[in-house]
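Starting off with a structure, shown below.
With one protein chain withheld, the remaining protein chains of the complex are depicted in position.
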Amino acid sequence: MSTEGTDRANDVAPKDDEERAGESHGSEAQVTREGLEGVRPGREARTWSHEGSGQGRRTRRSPRKRRREEAFSSYYGRPVVKEATWQAMDIAGYFFLGGLAGASSVLAAGAQLTGRPRLARPLKLGAAGAIHLSLIALIHDLGRPARFLNMLRVFKPTSPMSVGVWVLFAYAPAATAAALGELTGTGELDRRVRPIADAGTAGAAMLGPAVASYTAALVANTATPAWHEGHREMPFVFVSSAASAAAGLGLLGAPLAQNGPAVRLAMIGAAGELTAVKLLERRVGIVAETYHEGRAGKLMRTAEALTAGAVAGALVLGRRNRLGAALSGAALLAASACTRFGIFEAGLASARDPKYTVQPQRDRLSENAA
Amino acid sequence: MTSSPRTPGDSAPKGGACAGADSLLGVLLEHGDPSDSAGWSDHPPRMGFFTDTSLCIGCKACEVACKEWNEVPEDGLNWTGHSHDNTGGLGADTWRHVAFIEQRVPVGEHQPNFQRAPAAGEEGEDGFRWLMSSDVCKHCTHAACLDVCPTGALFRTEFGTVVVQQDICNGCGYCVPACPYGVIDKREADGRVFKCTLCYDRLGVGQEPACAKACPTDSIQFGALEELRERAAGRVEQLHDAGVVQARLYGESPDDGVGGDGAFFLLLDEPEVYGLPPDPVVTTRDLPRMWRNVGIAAGALVAGAAASFAGTRR
Partner (left out) sequence: MARVPGPLADWPLLRQLRDGDRFGRGAAVKSAATSALRPRTADADRVVKSVCPYCAVGCAQNVFVKDDRVVQIEGDPDAPHSRGRLCPKGSATLQLTTGDSRERFVLHRPPHGADWERLALETAMDMVADKLIEARADGWEWESEGKRTRRSMGVAALGGATLDNEENYLIKKFLTAAGIVQIENQARVCHSSTVVGLGTSFGRGASSTLPGDLQNSDLIVLEGSNMAEAHPVAFQWVMEAKARGATVIHVDPHYSRTSALADIFVPLRAGSDIAFLGGVINHVLSTESDFREYVLAYTNAPTIIGEEFEDVGADGLFSGFDEEKRGYDPSSWQYDGAFVAAAAGQRDQEGNIAALAGEAEGREGTAARGEPKLDPTLQHPRCVWQILKRHYASYTPETVESVCGVPQDVFAKVCELFVANSGRERTTAFVHGVGWTQHTIGSQYIRAASVLQLLLGNMGRPGGGVMAMRGHASIQGSSDIPTLFDTLPGYIPMPHAHSHEDLEQFIAGTSARRGFWGEMRKYTVSLLKAWWGAAATDENDYAFDYLPRLTGSHSTYDTVMEQIKGTVKGYFLFGENPAVGSANTRMQRLGMSKLDWLVVRDFSLIESATWWKDGPEIESGEMRTEEIATEVFFFPAAAHIEKEGTFTNTQRMLQWHHKAQEPKDEQRSDLWFIYHLGKRVRERLAGSQDERDRPVLELTWDYPTEGEHEDPDANAVLAEINGWDADGKMLSAYTELKDDGSTSCGCWIYCGCYADGVNQTARRKPASEQNWTGGEWAWAWPANRRILYNRASADPEGKPWSERKALVWWDAEQQRWTGHDTPDFEADKPPDYRPPKDASGPAAIAGNTPFIMQADQRGWLFAPAGVADGPLPTHYEPQDSPVANSMYPGRQRNPARQVYEHENNRYHPDPGEPGADVFPFVVTTYRLTEHFTAGGMSRWTPYLAELQPEFFCEVSPELAEERELEHAGWATLVSARGAVEARVMVTDRMTPLQIGSDQPRTIHQIGMPYHWGANGYAKGDSMNELSSMALDPSSHIQEVKALSVDIRPGRRPRGAARQELVREYRERAGITAQTGIKP
């Protein structure tokens, strides 16, 4: 082949290459006679590499970035946290029954001390019945009920459910003993049972408050916005709701002559519950929507109405009319149940919509930033 | 991003109200390797994942490799229309999930001929990009799922990872709502809960997790957490220098609400865009206060009851 061609190429080629090198950054690596040099691992790949470079896009980024932080965005509207897989009947039921039992034991003890056996009797029987039902509900909700006893492998203060189970294991026998005492007659054997029953009554009364309140920590100790955001108020909601339930049971089961404390506890419980719920709803910010809308909303409103009605009924008829007392009692029990189911449903609703997870966290971030 | 466990204007729980709350809080807030406080003496370094989503090609090898290795059941055919994501999200039957996000945003000189008018409500120049990201259990330093588990089925391994022991779990379901990332879930047919184990069995014999091993582009990087954090810091710098200003790490900071993730990410947009919580906080950080208030409430109940008897002796 002719040399002309080569010469021509020779004097143009290098110049070309300089020009070329200027125009685009090629590979920094090279294949020399020794082998590969300047190699970098693929995980350092410059992806999106021209983003903003030189074009001054970077400066233009910030405003739209802030805009996006404000605007709520999600991944195809999918939930960020998971809803509890719990069955309402089981778990909300278990909260209600536990509260009823715990508070009843306390009220029962008071009744016994102040010589109101016919107020104590339904409360003790109710407490025992309720706590066993609540345990059944808890076990029924397990994916592997046969493994219920695995709960006793450990004691975990970080797990209200663990703590609760241990408390229940102490409380249930006591409450049962207390109830047995109510079923005894005057026989020789019965006389020997009585001290155990009294011990049970005392023990149940001491553990009752724990039983009635720990479930508040249990729901609140989750990432479910409607529950967790209200973790400060939740215990008060739960105990007052428990108190009114116990009071309701008293009104339902005790004769007019002995139901005075039940009427008063009804007032205290109702007042406590209404205020605590209001405080909670204020605390949780936009998540409060979940307490007002849908099934939760209905339940909470019903609870409020029932409580109001019951309180009025108790005040007017509580000590005069057995039927009126009984109805107010039933209403209080129903109200307490509605509250627990309402809170339960609100939780599920708040987990379902990513807004309630993302928005509060966004707000927190901007507050911290400020 | 730092975030305090406390909501502004709220005082830290003081001792006394609830004895032990402080020591409990101490453990719940501790920094450093969680294995130490989990009863592991001379354990291996904490292992984890750095998932660099800027390298992801959305192939889903991680999803399949995970299912194959862990014999996770196939979970049904449903076409979502959410870009190429027909998996949906993490759950009992999905331990790795690849998210696909199609965005109209300015992408500078990237794709000069691919100018899509900005989406409604967004200004700025035209542009389009397609984000892909493989999500997984975060193996939190402060893991809510683990804290709340009443049976000890969930436990902290010597590698600092969080694993469900299937022979123990009784399906109480408490861990499910406890997880701030919505990771762990119940397999209804089975009754127990399932999630990523960070291939605990493989780690035990020094093998790499199945998903990371399969990943064709090293988007999933497995290793000692400390090294991964260093590498990630360098990577962010590199991307920023290249002009990828919105590259940021997610879950890598020990100061975040969960004390840092054992599996953290490099994202190219806000976390919620990928379905991740912007500022997750482990619920048990507030537990001491809850116990205190439970105590107070319990007392209130006694008081209330007493009051209802006050001066009623007849």
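A and B label the chains in the order they appear, each numbered from 1.
Basically, a contact is a pair of C-beta atoms (placed from the backbone, for glycine too) under 8 Å apart; a residue touches a chain by one contact, two chains touch by 3 or more.
From a predicted model like this one, the values you see are computed outputs, not experimental measurements.
**Q** Identify the residues of subunit B touching the omitted chain, counting contacts across the whole complex.
**A** The missing chain touches subunit B at positions 24, 27, 35, 37-41, 55, 57-61, 63-65, 67-69, 74-81, 83-84, 86-87, 102, 104, 110-114, 116, 128-130, 132, 146-147, 152-153, 155-158, 163, 165-168, 199-202, 204-205, 207, 210, 213-218.
**Q** Tell me, which residues in subunit A touch the chain that this view leaves out?
**A** Spelled out for subunit A, the touching residues are 1-2, 4-6, 8-10, 12-14, 16-17, 19-21, 23-33, 35-36, 38-47, 49-50, 152-158.
As a convention for this text, only the chains that are shown with their structure count from here on.
**Q** When the centre of a chain is set as the mean of its C-alpha atoms, what distance in Å lies between subunit A and subunit B?
**A** That pair's centroid distance is 19 Å.
**Q** Within their complex, state which residues of subunit A touch subunit B.
**A** 41-55, 57-58, 60-61, 64-65, 67-69, 71-76, 78-86, 102-103, 106-107, 110, 113-115, 141-145, 147-148, 150-151, 153-154, 156-162, 165, 208-210, 212-214, 216-218, 220-224, 227-228, 231-232, 234-236, 238-240, 242-243, 247, 260-262, 264-265, 268-269, 272, 347, 351, 354, 357-358, 361-362, 364-365, 367-368
**Q** Using the touch definition up top, name the residues of subunit B that touch subunit A in the complex.
**A** That would be residues 1-4, 7-8, 10, 20, 24, 28, 52, 54-55, 80, 82, 85, 88-89, 91, 99, 101, 105-110, 121-125, 129, 144, 147-153, 168-174, 176-186, 188, 190-193, 217-218, 221, 235, 238-239, 242-246, 268-270, 272-280, 283-284, 286-287, 289-291, 293-294, 296-302, 304-309, 312-314 of subunit B.
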